[in-house]
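With one protein chain held back, the other chains of the complex are shown just where they sit.
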Amino acid sequence: MADFLMPSLGADMETGKLVQWLVKPGDRVKFGDVVAVVETHKGAIDVEIFLDGVIDNLAPLDQEVPVGTVLATVRQSGETAAPAVAAVAPAAVAAPVPVITEVSAEPARSAANVGRIRISPAARQRAQQLGVELAALAGRGTGEGGAVCLRDVEAAVSRHPAEATAATGSDVHRGFDPAQMRQAIAAAMGRSKREIPHYYLTDSIDFGAAAQWLAAWNAERPPEQRLLPAVLLLKACARALLAYPQFNGFYEDGGFRAAAGIHPGWAVSLRGGGLVAPAIHDADRQTLPQLMTAMRDLVQRARAGSLRSSELADPSITLTNLGERGAESVLGVIYPPQVAIIGFGRVQPRPWVVDGQLAVRPLLNVSLAADHRVTDGHLGGQLLAGIGDALQHPDTL
Amino acid sequence: MDKDEVMALVGKVLAGIAPEADLAGVGDDEDLRAALDLDSMDFLNLIIGLSQGSGVAIAEKDYPRLFTLQGIRDYLSA
């Protein structure tokens, strides 16, 4: 018997609300199936299961539960049905004698508090009853230590009676709340800037070869088969990360852990504000047309608030591309516990020296913000050079 | 395609890309990408929608001619 848990969909997620089951008790599930929908500040997320077997003991809907809460049990082949409690009890009994160590509770607590609004239990419950979004209460606490208390919730309701009360009911609400998302971004980025010693590198890449290759590719194809420059950038990064895996992974428990695959989180800005950076899985192993399809699908679903759990849980590095109307360069903020973010500015024609001659070339500014606890600038420079080199040979991507 | 049909098509395609966009507020000569905050993926999706909806092949090098509503009308109703 294995437990199916409320997944962690990013460092900024502490709880999720199960809003829909897509399976029934007794259904057979297999690795990768979407079995449930969970509401988060990043929208309604289709949650995949990474177990094979028969699912049972489905948790009730519409309850906000912490990450790691058991949502269902899965009976794997060879096991017989057992009551729900049996899934939990043996593990507790079999637990080894705990080793008692003195641990300072402080760091863990401060980490857990990041992004968590300081609100009294009574106020939290009242807000939930009244449908007041917690994000709307942030910074408005008048209680002890600035905590939000009951009177602040009541005040919020009298301020905006209509806005504050959200629709209730178990309809799956696709899309996301910009205020909630802003709060989550604030928490994650605040933590990043507090905890991660960033270093920054920038470089200029001659995008001429890539642009030329793209134009030739696209000229022969109808619009739906055409590629965007972003796809070349994605693939070039994936290629370079193969050679420099120190940038592809997570800083956890005081050390670096390399990710199992190259799953870059692609930053998608959302209409109406906010952004999300869901993973494009195994980007190094996909062809350019495959990546284009994946990216188009991902952007569309990110904006519709309909991502899958693995896309939020798996990003191993973030890529941000400002695009043709963006700024010239960007210096990113690492999304913890990732250890790097690569940024691309707008491609624009610039005077450039080629073979000792001045020429006008389309130039692309690339930047790296990386975690100095894991890597140094020397290695970062090599990573950027690797990306630049890959873009000089677009036909090999 | 006449001009009204083109505008109806533009409206339909954009509704799928930028649901909140109000075409009535966009001037004929305004850059749609700026007016509606379309990124390159959005713009590519617009081109795909226009091309499929009108049956007109749109070459990549012609993209700049479709940056405005006026341009799109001229291009597709030509």
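As written, the chains take the letters A and B, and residue 1 is the first residue of each chain.
Assume a residue touches a chain if its C-beta (ideal position, glycine included) is under 8 Å from a C-beta of that chain, and two chains touch if they have at least 3 such contacts.
Here, contacts and distances are computed from a predicted model.
Trainee: Can you tell which of "Urea ABC transporter ATP-binding protein UrtD", "Pyruvate dehydrogenase subunit beta", "Putative AlkP superfamily phosphohydrolase/phosphomutase" or "Peptide/nickel transport system permease protein" UniProt lists for the chain that's not drawn?
Mentor: "Pyruvate dehydrogenase subunit beta"
Trainee: Taking the complete complex into account, which shown chains does the hidden chain touch?
Mentor: Touch partners of the hidden chain, whole complex considered, are A.
Trainee: Tell me which of A:145, A:255 or A:351 is the one touching the absent chain.
Mentor: Considering all chains, including the one not shown, the answer is A:145.
Trainee: Mind pulling the chain A residues that touch the left-out chain?
Mentor: Residues of chain A in touch with the missing chain: 120-125, 142-145, 147, 149-150.
Quick note on the criterion: only the chains that are shown with their structure count from here on.
Trainee: Taking the mean of the CA coordinates per chain, how far is chain A from chain B in Å?
Mentor: A distance of 32 Å separates the two centres.
Trainee: Name, in rising order, each residue of chain B that touches chain A in their complex.
Mentor: Those in contact with chain A are residues 18-20, 33-34, 37, 39-41, 44-45, 47-48, 51-52, 57-61.
Trainee: Show which residues of chain A lie in contact with chain B when the two form their complex.
Mentor: 215, 218-219, 222-224, 226, 228-230, 269, 271-272, 295-296, 299, 323-325
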